[in-house]
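Working notes for the structure below.
Note that one protein chain of the assembly has been removed; the remaining protein chains are unaltered in position.
When the chains are written out, they are named A, B, C, D and E in that same order, and each has its own residue count from 1.
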Amino acid sequence: MIIDDLALLDQPNQQFQGFGLIRGAQLAQTKKGDPFYNLSIAKGPKELPVKVWSDQINGREEEVKEVLQEGRIIYFEGDTSTYQDQLQVTARSFRPVKENEVNLSEYLETAPEPIEDLQKELEGYIEEIMDPLIQEIVSTVYTKYKKPFSSYPAAVKNHHSFVGGLLYHTVCMIRLGRDVSRRYPSVNKDFIIGGITLHDASKILEYTNHIAPQYSVPGEFIGHISMSSMLVDREVQKILAARGEKAQLTKLEQEAVYQLQHCILSHHGRLEWGSPVEPKTLEAHIIHLIDMIDSRINMIDRGLAEAPEGHFTKVFPLGKIYKPSIDE
Amino acid sequence: MIIDDLALLDQPNQQFQGFGLIRGAQLAQTKKGDPFYNLSIAKGPKELPVKVWSDQINGREEEVKEVLQEGRIIYFEGDTSTYQDQLQVTARSFRPVKENEVNLSEYLETAPEPIEDLQKELEGYIEEIMDPLIQEIVSTVYTKYKKPFSSYPAAVKNHHSFVGGLLYHTVCMIRLGRDVSRRYPSVNKDFIIGGITLHDASKILEYTNHIAPQYSVPGEFIGHISMSSMLVDREVQKILAARGEKAQLTKLEQEAVYQLQHCILSHHGRLEWGSPVEPKTLEAHIIHLIDMIDSRINMIDRGLAEAPEGHFTKVFPLGKIYKPSIDE
Amino acid sequence: MIIDDLALLDQPNQQFQGFGLIRGAQLAQTKKGDPFYNLSIAKGPKELPVKVWSDQINGREEEVKEVLQEGRIIYFEGDTSTYQDQLQVTARSFRPVKENEVNLSEYLETAPEPIEDLQKELEGYIEEIMDPLIQEIVSTVYTKYKKPFSSYPAAVKNHHSFVGGLLYHTVCMIRLGRDVSRRYPSVNKDFIIGGITLHDASKILEYTNHIAPQYSVPGEFIGHISMSSMLVDREVQKILAARGEKAQLTKLEQEAVYQLQHCILSHHGRLEWGSPVEPKTLEAHIIHLIDMIDSRINMIDRGLAEAPEGHFTKVFPLGKIYKPSIDE
Amino acid sequence: MIIDDLALLDQPNQQFQGFGLIRGAQLAQTKKGDPFYNLSIAKGPKELPVKVWSDQINGREEEVKEVLQEGRIIYFEGDTSTYQDQLQVTARSFRPVKENEVNLSEYLETAPEPIEDLQKELEGYIEEIMDPLIQEIVSTVYTKYKKPFSSYPAAVKNHHSFVGGLLYHTVCMIRLGRDVSRRYPSVNKDFIIGGITLHDASKILEYTNHIAPQYSVPGEFIGHISMSSMLVDREVQKILAARGEKAQLTKLEQEAVYQLQHCILSHHGRLEWGSPVEPKTLEAHIIHLIDMIDSRINMIDRGLAEAPEGHFTKVFPLGKIYKPSIDE
Amino acid sequence: MIIDDLALLDQPNQQFQGFGLIRGAQLAQTKKGDPFYNLSIAKGPKELPVKVWSDQINGREEEVKEVLQEGRIIYFEGDTSTYQDQLQVTARSFRPVKENEVNLSEYLETAPEPIEDLQKELEGYIEEIMDPLIQEIVSTVYTKYKKPFSSYPAAVKNHHSFVGGLLYHTVCMIRLGRDVSRRYPSVNKDFIIGGITLHDASKILEYTNHIAPQYSVPGEFIGHISMSSMLVDREVQKILAARGEKAQLTKLEQEAVYQLQHCILSHHGRLEWGSPVEPKTLEAHIIHLIDMIDSRINMIDRGLAEAPEGHFTKVFPLGKIYKPSIDE
Partner (left out) sequence: MIIDDLALLDQPNQQFQGFGLIRGAQLAQTKKGDPFYNLSIAKGPKELPVKVWSDQINGREEEVKEVLQEGRIIYFEGDTSTYQDQLQVTARSFRPVKENEVNLSEYLETAPEPIEDLQKELEGYIEEIMDPLIQEIVSTVYTKYKKPFSSYPAAVKNHHSFVGGLLYHTVCMIRLGRDVSRRYPSVNKDFIIGGITLHDASKILEYTNHIAPQYSVPGEFIGHISMSSMLVDREVQKILAARGEKAQLTKLEQEAVYQLQHCILSHHGRLEWGSPVEPKTLEAHIIHLIDMIDSRINMIDRGLAEAPEGHFTKVFPLGKIYKPSIDE
């Protein structure tokens, strides 16, 4: 019997013909010097090691390298076996997936609300910004990067590490930020909405892709905090250029832009947590704390999803968290 | 012209007949060995040094000591002069205030919403708690200490350091806590409301009084975090005693009580900030962060109240905070 | 030849019939879905993995679960084999130990002095307390929990992690505390004895049991520091109740109780080491330091017991410790 | 006798007619409500408090405010007196300095080498950069800001806090950086020269002016580290715009720009010292350490300049530094 | 009436003829350029500012400088007055004390037990050391420095800052160390006694003198921890030299010397507290903790000596310490 769903493989000597998402791909060499691939192939939460031996590689190295990349979905055929107590698959053949052969969402975890709804909601919030310059900056950056902004995760692991995680995290934070604004009249909602929308925006530059994200070179060298602030600066430069050669911002416009950039730069809250400046406005303090609330709740919800009730479970990086017993 | 309002004294050689709140009182000695008092007397935000010399003390030391206590309001007559560049008053006579002679709220800063409204609002929240044991514990503690709970500040300085500050801080936190509960379905609102209501409850034991609060002996030795948890334990012991000699909590009841105490004990968030345990439940994490949001907003609002716009002002312990310019 | 002493098993293909203490027990499933147990069974310092397969479980799951609990001693028969280079035993049959079949002390490490002697010594010290209220509180708590107090360890690992460890650690600390009191006349011996007796008392609540101790739910949520202080509070409440409805402690009694609780709450010495308040009395400082002396000596003595002379050995958490060469 | 050199004023009742640099200027009010100015006026290292009373202000408030600004040099006449044990001057009249009336360098501390020489030297170093893109970016930024770059200090206090300090610090660091490059062949001199030239470049934005520098609003909100990196980004955007609409950097160009920005962003060496990323290239590590060498030597040289030999002197923020005895 | 006891001066216009210990002496200049001395002169705990004007200095500057040194006792005559609210004395004449004119102990605080007794006790302990080499080293160092060892303080301020403080601190620590050795048989008493005797021995080099001690140049540059270890090395070198040209220690002797030096070098317990190595032997751990016990008790005893009962008092560097109420 041939199994066509990766999620069903569970013992040695099964035959498989089907699809899988490459989450990890490393080219290695046998002791004899033959090339082979160690892949890690997943469907949803199921993930298995897959070997591709040299007979499938020799003579078409470049083509294989192109196909077996992290983040790609492939069709492959193979057999299961056990190696060091662990189930693995040896691929006998493989090819790239064809368009529309698979439903992507079966292979990747995605945000718990529809992306389109989240986009609409966020766009509505951006329209609420009353300062026209801040609205223009935020809206332009969002519009320009709307596609990756809607697909990238908010973190490589821990919290919101799923397709659409950045968008979902942003919207959840604004929901809470608007609640806070409603409660405390001294809060300037423009910076809450604008600052939250852009605070992690350049995660789309910090990670290599949205399916099997790694830190990119600019992610390592510059970091999303600085790059998000830089996105604001680029818009300001363009707006100035459009206004004419020697145009300058008014004093109040300039102050507003500095405040927006400050909300972004200070949102990790402390120097030792990676912010080059610490919060110095009311809104910057609030954004930092809302970020902690939303990300911790997401970490805990995800970390306890499969955990036993009435026990403590380690949820990185928070340590032990208790999942309460249920009254039966 | 005799001035009868402390707030109007502003230069030497003025005569005064009126009331004032003693915020500080220290008995000292002149070089010749005569006793005198250095008082600090206030009406609302206005505060002046007042001297009481030995001629008013000798022969009735005990009576004077009784009257000139921190937190008391007195009627006194005197004259202003300048000492080391600062205005001071020399009291020529004084007596305790009589009942209803003054409107207390003119002398003390109080919460920005009426105490009765805040009490009603908090009582409504406590009724929302669905777990009957948790509701009983929270409700009983609140009812027993309702009076000091409604008058004590939430901190000696920095944030919510006014009459009713504890109650106001508690209600503001619950408002936000309920917002968070509404946004995230995994949050158990019982612990949010119960934990917030009791998290600072024993500030009424940690400070000496609500008018000129100092740290009390149990405040220094035990601290409000441990004492608030102890108040829960005392209620549990009483409930058990009422249930009968060998009564024990059910397993679920016991777990709920532990969670409630944990929310209290962990609300400072980190060992080095004074919590003996760090947050290990979803609600404990949230309460800690909401506490930071509400107290920081209050610090900043109060710290910037008199500050110039378009400048940075030091707001202890947060450092420099910017008060934005106003569009004119 | 059948071996009847677990400590003698040392190679594959030995037959065993005898007793062992279950130190760890985990129910698992084979890939086929059959249940089996991974046990860790010990006699004194010797500890071996033991497998119980499904043929012994199926049909009597509940009974087996009852017997194969951590901390139980069982009689079992089985054979040794090697699995991944390590000796293990496959149990062919097993049953609970019968009363008096074994000498418990062969299976569990215990304090190096007889428990009864240590109890008598501690009781003598408690009688030395001169303040009647402090003596009553300390004596009542000790008497109520005398049994677990005499069997629990003082820590899950590192120092005094043996049966009677809590009692032994307590007595050793008081011995040193009395030495210090003798040397420095300003020290109040009542708090030294009372504070030491109760400082770790609620370890009996913090751990699940005394044979294979784990952190309990209240251990994680509240911690022994807060619970030990709470035990004092409960006694005070009872004493007050016995004195009559509106009874209150005298000012000096109240101060003494606060000092006793303070010695308990501050005994870890620093906020970041888990004390909610730092030492603020002479005796609190001394108790903290004596705790460090006795626990470090115990860690080092135990850590070096089997170590080679003339070498450094890692003793967690102290790092490398040298065991001196012996003059031969 | 009328004294015409501020540096010579040293006792009460002297008459003065001459020039001085306003280092501090605060408008205040007497108790009667009259305006007056507290100035701090300096010539080289000599600095005195100067009062300007209301008779000189009333009726021409705006004009006076314009003249009495920090960083301005004025001509004034007045008399010395003693106030609270300290010499001060009461100005009887004042006016702005006229062009070329004074030699600026008598009033301001400046770099120990001629500015023009330092500029030439730096320009020579920039020409040594071999990567054309890096050279273009560095050269363009330097040229655009050459004037403030040559007059601003490198720090508000501590090290290189004099006119031209930024330029001098930059050149000194490159001298040392070139020495290091010569010693270690793996070092890429382009990033050493380019990174050092730009590492503190936006100090010209972080401070308000070069004569009596304070932190500016963008200095507080964004900081020189982020702004210096932003200056690089602006040049890159302009270069791309010049190349054509959809132009992109080549992979190697992009990597070089990232490395340049990384040298700037990481030059404080650690997150807690204000860098949003820590050094991840050889050159970034070296620039950070050379920055520490040059700034510490400057702090010590300046801190010990007036200190007694054979003694320790406090040099902020390094602590006590010893100035060796001299062999006589 | 002429007062001849410094301790009795308490108001202006008193005449004084008597002795005093110079605790501080600074040569200064009036605005006119005349030299004068600001002295601080003490008898026991009483300490007053004393001025010596130029009329007593001019023409005999060198002689005066010789006499008016910190740590000297002088005879002087003068009158009291008030300056800035503080009593001070203007000396009209002065001369050095003559031998035996005064009882030194009236001017300096000394150890609470007779120095001779403490010396004898310490010598007895040193004789208890059983390892002959360790005894020889410890005994020789002690004997060589017996005089300053018996007069220097153990710290400049905080704990044991009195004449004989080093000796007293050493003896108190050994008393406790012997108690610990008696309780724990694994402790090697030789290193306890030897290590404690030498742990602070080079405080006699770290401070300038024993009467008005300041940090010396080697104290700042090298520190007592390194210098005490160096004293051991010097004895070892001498012992080896005495044994003959190429003599070496035996392996066990060498190990013992290393352990002795290690007890000295590690006695601050942590790198950040100034030890270059952290404790790696049982005895090193114990010495560090006993040092903390004895110094903290001394700080608290001294800090609370004059403090009110039933209150908290700041005891540097421990923070607030409570002095218990007394049962009346």
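In the analysis below, a residue touches a chain if its C-beta (ideal position, glycine included) is under 8 Å from a C-beta of that chain, and two chains touch if they have at least 3 such contacts.
Small disclaimer: the values here were computed from a predicted structure and weren't measured.
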item	value
Which displayed chains the hidden chain touches across the whole complex	A, C, D, E
Which of D:Lys32, D:Lys98 or D:Arg183 contacts the chain that the document leaves out	D:Arg183
Sole residue of E:Arg95, E:Arg234 or E:Lys314 that reaches the chain not shown, by the stated touch rule	E:Arg234
Given E:Pro148, E:Pro218 or E:Gly310, the one touching the chain that is not displayed	E:Pro218
Interface with the undisplayed chain - residues on subunit D	172, 175-176, 179-180, 183-184, 186-188, 251-252, 255, 259, 278-282, 285-286, 289-290, 292-293, 296-297, 300-301, 310, 312, 318-322, 324-325, 327
Subunit E, residues in touch with the chain not shown (by the definition above)	217-218, 220-223, 225-226, 229-230, 233-234, 237, 255, 258-259, 261-262, 265, 271-277, 280
Contact set of subunit C toward the excluded chain (per top definition)	10-11, 312, 320, 322
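Here, only the chains that are shown with their structure count from here on.
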item	value
Touching subunit D and also subunit E, the following chains	B
Chain-contact steps, minimal, separating subunit D from subunit B	1
Angular offset of subunit B relative to subunit E [C-alpha, multiple of 5 degrees]	120
For subunit A paired with subunit C, centre-to-centre distance based on mean C-alpha positions, whole Å	46
Interchain centroid distance [CA atoms averaged], subunit C/subunit D, Å	63
Interface hub residues of subunit A, defined as touching at least two other chains	255, 259, 280, 312, 320, 322
Touch-based graph of the chains, sorted into line, ring, star, complete or other	other
